[in-house]
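With one protein chain withheld, the remaining protein chains of the complex are depicted in position.
Per-chain residue numbering starts at 1, and chain names A, B, C, D, E, F and G are given in the order in which the chains are listed.
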Amino acid sequence: MKPQELDRFEIRFSGLGGQGIITLGKIMGQGLALGHGYNVTQTQSYGPEARGGSSKCDLVISSGRISYPKAESLDLLVALSQEACNAYYPYLKPGGALVIETELVGQQPTNRFLGLPFTALARDKVGVAQAMNTVVLGALSFLLPFVQQAIMRKTLETVLPAKIRAVNVKAFNLGHRLAKKEWGDDAGEVWRVEEGFGDD
Amino acid sequence: MKPQELDRFEIRFSGLGGQGIITLGKIMGQGLALGHGYNVTQTQSYGPEARGGSSKCDLVISSGRISYPKAESLDLLVALSQEACNAYYPYLKPGGALVIETELVGQQPTNRFLGLPFTALARDKVGVAQAMNTVVLGALSFLLPFVQQAIMRKTLETVLPAKIRAVNVKAFNLGHRLAKKEWGDDAGEVWRVEEGFGDD
Amino acid sequence: MAHQKKGKSTVTVYPDWCKGCGICAEFCPSKVFEIGEHGKATVVREKDCIHCGFCELHCPDFAIVVRDKSPVAEMEDTAPDKPGAKKGA
Amino acid sequence: MAHQKKGKSTVTVYPDWCKGCGICAEFCPSKVFEIGEHGKATVVREKDCIHCGFCELHCPDFAIVVRDKSPVAEMEDTAPDKPGAKKGA
Amino acid sequence: MNGLTGNDVIHQYLRHNKKFPHVLCPGCGHGIVLGTLIRSIHALSIPKDDIVVVAGIGCSGRLAVYVDFNTVHTTHGRALTFATGIKMANPKLKVIALMGDGDALSIGGNHLIHAARRNIGVTALVLNNSIYGMTGGQSSPATPEGATTMTNPYGQLDKAFDTVELARGAGANYVARGTVFHVKKLEKIMIEALGRPGFSLVEAITPCHTQYGRKNKFKTPVDMYQWLKKSAIDVERYEELADDKREGRLPIGVFFRRDRNGYEERYYAMKEALTGKGAKGGRK
Amino acid sequence: MNGLTGNDVIHQYLRHNKKFPHVLCPGCGHGIVLGTLIRSIHALSIPKDDIVVVAGIGCSGRLAVYVDFNTVHTTHGRALTFATGIKMANPKLKVIALMGDGDALSIGGNHLIHAARRNIGVTALVLNNSIYGMTGGQSSPATPEGATTMTNPYGQLDKAFDTVELARGAGANYVARGTVFHVKKLEKIMIEALGRPGFSLVEAITPCHTQYGRKNKFKTPVDMYQWLKKSAIDVERYEELADDKREGRLPIGVFFRRDRNGYEERYYAMKEALTGKGAKGGRK
Amino acid sequence: MPRRKKRKEIFALGNEAVVEGALLAGCSFYGGYPITPSSEIMEIMAARLPMTGDGVFMQMEDEIASMGAIVGASLAGRKVMTATSGPGFSLMQENLGYAIMAEAPLVLVNVMRGGPSTGLPTSPAQADVQQARWGTHGDHPIIVLSASDVQECLDMTITAFNMAEKYRTPVILLLDEVTAHTREKIEVPNEGEFEVFSRTVPSMPPEWYKPYEETVRGVPPMPPLGAGYRFHVTGLTHDRNGFPTQRPEEIVELLERIHRKIDQFFYDIQLVDEVQTTDADVVVIAYGSVARSAELAVHQARLNGVRAGLLKLKTLFPYPRRHTEKILGHARTLVVPEMNMGQMSREVKRVNMGRASVRTINRVDGQIVTPSEILKVIMQG
Partner (left out) sequence: MPRRKKRKEIFALGNEAVVEGALLAGCSFYGGYPITPSSEIMEIMAARLPMTGDGVFMQMEDEIASMGAIVGASLAGRKVMTATSGPGFSLMQENLGYAIMAEAPLVLVNVMRGGPSTGLPTSPAQADVQQARWGTHGDHPIIVLSASDVQECLDMTITAFNMAEKYRTPVILLLDEVTAHTREKIEVPNEGEFEVFSRTVPSMPPEWYKPYEETVRGVPPMPPLGAGYRFHVTGLTHDRNGFPTQRPEEIVELLERIHRKIDQFFYDIQLVDEVQTTDADVVVIAYGSVARSAELAVHQARLNGVRAGLLKLKTLFPYPRRHTEKILGHARTLVVPEMNMGQMSREVKRVNMGRASVRTINRVDGQIVTPSEILKVIMQG
């Protein structure tokens, strides 16, 4: 299957230190870059903010060359804490999507958002609270029309050490399944584009 | 007495480490600068040459401002070793004077030179071989028409520590006396100039 | 001796400053603290405090203050607590 | 033993390399050296040399060489020297 | 503030215009050292204005900003050089150099041994967490042999410095070691160190769970404090132990005291001798 | 050259295209150290090609240019860092770091203690003349208290380092001291040091009459050798002396030997263990 | 023709790509001291080098020692590297000068962060550019390269090693925090697909070898220590044998040669990428991550009808004068955006000699220069 053409799709993952935000971004980035063949740049926050407890990780995804590597106006914001949601919501493009962790983001800045209780899901359904980030990855693999679930899962398996692989695949599948169920089939429709007219 | 007008008079003292060349130059320079009121620059060799055993010290003396501080073409070369004489004789101006230590400079590059056995004089007549440089100072105080013996002796006394003062004054006087005797009254005549016409 | 102070101290944790490292909970001889749901130390058995000072000295974030009860406070406090009742912030 | 070597060695000072520090002259057990007029060490009592090696080991400028006499040299040297006669450079 | 006790006292010494909690990780021992330092100063009744805390660069160095003294956050490894200048410029100040183990023993090793040799009147606190905390967990010269770090993924090959022995070899006047678990002892040491002439070195063993512990089988910060509790032993008792019993034990306490005047005292005495009572010209 | 003896041997090791005598002053002990080093290498039959002399900056550093080995004249104080790189890059080389006391103990102090701690397989020769020779007679950390120098005209205030104790404190594997008067003993020490694993430090006490002696009541170079002769004493005998008899005596000999492998040995063994016989991937 | 073997793709951090490039280029010795934002280079080296053939990894006590160790190892025949950031870079300057004098090849990566002093440890900047040129004392030549994306981190590291070995000189690779800390997909070239240059070793018997001899290229061959060529290395001015000299003609020969060996090969050393410059009225001259912003801005400017172009500097020093001159043939305006107060723009102005108008864009607040900032200036013409 030919990957969908993308011209600068920008995602920001944000939340608290310890939620595995950076790992989430790295795996997603690697899956898109190596598995799907996109150009991807991944950047993240270093330094005191990172220490201070907040955490941020950006992806820019494109079929063409990516000049400027940092996210400027977001197509998708994943906010896993209230603070992060407040801080970064203003950077969301008109029409961009907001994904939140419903238990941690009590005050949503808009009624147009997609939410799931990722932490509770990981803790209760997977049995490992730390697998929360993988649940998110699964959900996004459903949401984003240019992500192929199988490839992303494969990437996940490649990247993770053997002993935590099974748990995370479970979390990934859970996220995918629940997103489909809760958010509906056409959640990411806005980003799906018809095959273009360009030559092969 | 008004000091004689000088326009860049250049002297080089040269010889071996341990002969007190630098001290000689420094005292002479100080006498001319502070005692006589000339502008004087004194420079010397540092570094490996200095270590290697040879030693060199230059004076530039002028009534006016001295721009370039290093000696370029010498009015007077004082050579206290054969090596030094060989090395620096070529820098002597036409008409410049060469003063040598006769026992240490066996091969004179010219027959126009003024010599005295300074070391032997110091050792035998003053009783302190190290006072050789002061004997030279005394001789030069005679030779150079713009040097006033009394002032130079005063400088010498100011500069030296008390316990070696007497010996050195003796050496100084000896040098002056012998230069007068051996080199004759008009030895430095070439450099004596009539009082100019400038206004007061 | 410290033991005579049992029940005579108030123990306060400033949750804003507490980072939930668990040192107080682990080493308090009277098990006064627990790490609560939000990952912060909570005073759960204040009356058992013997004012040994350990927690104040060892909290890396200066988040705990143990004080002798004021006479008035002490008076009030003589009413027996329900066992296990939560105290403090 | 070194002492048995007395008179059996040649002692050479290379004056170009000698800086006249005086170590050899001071410490040579046989007083073989003197510092000469030009401030260089001179071998003055070569035949007293017991080839103890001190001077070679201690000359900071590697300016001294002490060698066993070759049989021929030794032969020549059996002629008694004038006492105090200068030897070497 | 003399009626106050415990952290109520500490709070009087913290800068009210700084954001708290401080930036250090949960369970980081550095905060405990800072508290102990404050209590020691409080116990000695030294005015805040007379204290200069000179810090290096590292997590430990960040402590300086939080306390209401004169505080100087310098360059990596160089705290003692600044401290030396400050003490010589104004010997009335009580100068405390606050350094990490990397700071003091790696890049700053030369200044440490020279401060000790010179016996400058500075109290040096080495906050030894066995690791480079600030930069993310690389080896320090205090990382134990065999430990795993970001720059020794196959186990540290180097032998760690023994700070006490190093300072002894350099001729230090006073050297002691404490831990953040044994806070009262540490406080006693600091109080003594702050009161002595010349150079005093206090090594405080302080856990870094984030960068060191997690990679070296300490599951939680608390585990590291348990380890301190178990392994520390008074140096007097340590010395009585048989060699094979010493393995794994960490001697704490005062290792030695020497009684040489501080460099600044000797220097100003020399000046006094040279210039006499206001008179110019020496009598050397 | 095996039939030769004495300075005939030395001459075989000097560079024939260099100008002699060397630049050092009359009576400077540095030349004697160089001769002793050459004899030690000769005695061990180490090929010239295998020797790397890594020198610092100072009069002592100038020695390197005269000997027909691989010679590297580095920057002031840094000889041991270059030596460490060379040894790690090619452990087969016999690497000798040749440093002055200022070089090794002042600006280079950190590298010295770290080379000792790491136990890198380098032989460090510290040519201690108690002074900065090259730059004209300023104090060094080895200048005795009270001595007069260009930067201490009123007498050195600092206490000198004891090189031996400093190296001990840093964890060195082998430390010895000799003097250029006691050349045979110095040679024995050097031969031992060159043959040992890991870091060995040899301090050679060598007089500088020009810059140190003249200002400190030594009339001639010879006086300084007399002083060495009188004050040196075997460390074994020194230790038996009563404290009050030790004053003014200079213990020489081997102070301690430890038996730890050199860093390069440990490093390459680790590599071997990690990669196996050509196999990639560790078995950590 | 054999089909090109597919290249391995990896999703790597800029700092990781530097390590990848170094290992491909034959680096077998790393000596360093950690500092943000360069530390990953050291950490990955620590994991990789012990696993490779003769790889040596050493953590040194400080940056001075790091430089000493790698210069030593370079003299002993290794291809060597260190990495640091501003404060460490300042400390490395003395031994860097030594390496220039001793002509010891080495690669020094400086991942720039905000300065001066401890400054902004985790924020990007490009403020060590002039320091890279002038940081060590005395007149000296130096090659300074940069990279603007992760692929270039790999490629330019290989180039840095090649230049270091080819010209027997230290080469500085300046990265900024953005480039170093961005993860991207890159291609790792297969062996044989890229050039690897190693220093020339002498091919004459030792007696004839002069370590600092004049040669056609100005670069004398260099044997490893211990290979039978026993020579002297010094930071003092030296003659062809490596022995210290004070003779003016020998000094001039030496200093002239170490400059010439680099200056004369400007066509090999001065690397740039040009994007739509041929017809450009406005040319942006940029390097590092800012060049990426510039590329986007140029693209947008073209869409807006302005004939804009980009001269991306991959070599910062010796400054690519030739390429700038060419552009000055037609450009009216040069725009020089930098994360500093105007450091490369000084070079641009010096070459420009008043011809085009030079606009600078400077940020020193730890933020990257954005495409829109550059676009705005381009649009002003």
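Things worth noting here:
Basically, a contact is a pair of C-beta atoms (placed from the backbone, for glycine too) under 8 Å apart; a residue touches a chain by one contact, two chains touch by 3 or more.
Remember, predicted model here, so these are calculated numbers, not experimental data.
Considering the whole complex, the residue from G:Met42, G:Met58, G:Ala127 or G:Ile143 that touches the absent chain is G:Ala127. Only one residue from B:Gly29, B:Gly96, B:Gly115 or B:Gly138 touches the chain missing from this view: B:Gly29. Residue in contact with the omitted chain (choice from E:Thr81, E:Asn152 or E:Thr210): E:Thr81.
Hidden from this view is one chain, which touches chain B at 26, 29-30, 33-34, 38-44, 46-48, 50, 66-70, 72. Against the chain not shown here, chain F presents residues 57, 73, 75-77, 106-107, 109, 132, 134-136, 138-139, 141, 150-154.
Interface with the hidden chain, as seen from chain E, comprises residues 15, 17-18, 48-50, 52, 54, 64-65, 68-75, 78, 80-86, 88-90, 92-93, 110-111, 114, 267, 270-271, 274-275, 280-282.
Going forward, only the chains that are shown with their structure count from here on.
In whole angstrom, the spacing between the mean C-alpha positions of chain A and chain D is 91.
Of all residues in chain E, those touching 2 or more other chains are 25, 106-107, 109, 141, 154, listed in ascending order.
In chain G, the residues that touch at least two other chains are 36, 50, 61-62.
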